[in-house]
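So that we are looking at the same thing, I have put the structure below in structure tokens.
Here the complex is missing a single protein chain, while all its other protein chains stay put.
Showing chain A:
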């Protein structure tokens, strides 16, 4: 699971987190996390975002509140999380036990030419989540810590927030369906059944 840099390989980490996912819904922030969740297996319960930078965590909150008995995982990048960082306060106040946010932190804006993000310069997202009031947090750098990360995601003691430091190298592009209407409709059907398309 380690890249040559000695850091976690983003795609192997994603594969480990989504293996045996059960009924868990996964929201992936735009860019590499969206390609990652698709590379390890496109799924009706995946929402790979094509836009709305900064939205991933809040989409997770809306979904977690609507479906309190279902695990919701937001998998996103450091740049995407920083853009919507106020969501940490909003989510911590609402205390959704079924919501987890995992930031795959490569300390760079990977889609735009590898410019450095604030986390490269010491901004500590775990400390920010703790400060907002997240009761459970983790900082992950080693493969041996991934089983505990996965257990925390499934525990339902959230809201849970973790940063996993990952290798910065970009991986092969694996694109999800590009029509967002299909992505939304298939998830709603997977959660709500055929009635999803007849909601009044």
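Heads up, the rule we're going with is that a contact is a pair of C-beta atoms (placed from the backbone, for glycine too) under 8 Å apart; a residue touches a chain by one contact, two chains touch by 3 or more; residues count from 1.
The criterion applied here is as follows: contacts and distances are computed from a predicted model.
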Per UniProt, the name of the complex member that is left out, chosen from "Heme exporter protein C", "Cytochrome c oxidase assembly protein CtaG", "Phosphonopyruvate decarboxylase" or "ABC transporter permease": "Phosphonopyruvate decarboxylase"
Contact residue for the chain not shown (choose from A:32, A:59 or A:152): A:59
Considering the entire assembly, which residues of chain A contact the chain that has been omitted? 25, 27, 47, 50-67, 84, 86-87, 89-90, 93-94, 180-181, 183-184, 187-188, 191-192, 196, 199-200
